[in-house]
Every structure is written in C-alpha cells, then in structure tokens.
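In this view, the complex is presented without one of its protein chains, the others remaining in place.
Presenting subunit A:
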Amino acid sequence: MITLLLFAELAERLNTKEMQIDASGKSLKEVKEMVKEQHEGIAHVIDQSMIAVNEEYAEGTEVLKDGDVIAFIPPVSGG
C-alpha cells in the first residue's frame, strides 16, 4: 500500500488528509489518473498540483513501491 497525503483544497473537498491506495508497481501518473477517476469533482485541482514522493518533487514516470508516501501539492501560496 502507498499513502497519499492531501492538503488545502484537496483535503477540504475530499474531507480527508490521508488515503491508503493499493498502487505498488504503478507509476505516479497512473495513480494520479486513478484518483482523478474516483474523484471527478476535484480532477482539475489534481491537474494543477505538483506531486511529491517521500517529500521530494517527482516526475510522473516514477514507479511506486510499498510504503511510499506521495502527496498532491496544490498550487502553493506561502509568504
């Protein structure tokens, strides 16, 4: 299983900050599409988001393994 962390608008719209996903062996891009299909209402926010794997920004081609923690990072607005 991998852990998906959600923040800001994504966490609010899905009413959760964390999801467990059976996605070992899948690529980041595949996981992104999977979550978008399951939650169509927030697909556009996911499309605007960056993705981090284990606290580092990652490309879509990366293949996930058990225990990975990924995060959808909606457009940031610190400062």
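Methods note: contacts are C-beta pairs under 8 Å (C-beta built on N, C-alpha and C of every residue); 3 or more make two chains touch, one makes a residue touch a chain; residues count from 1.
Heads up, the rule we're going with is that contacts and distances are computed from a predicted model.
J.: Hey, which one's the missing chain according to UniProt: "NADH-quinone oxidoreductase subunit M", "Molybdopterin synthase catalytic subunit", "CidA/LrgA family protein" or "Putative aldouronate transport system permease protein"?
T.: "Molybdopterin synthase catalytic subunit"
J.: Need a quick check: the contact residues on subunit A for the chain that isn't drawn.
T.: These residues touch the chain not displayed: 5, 7-9, 12, 28, 48-52, 55-60, 71, 73-79.
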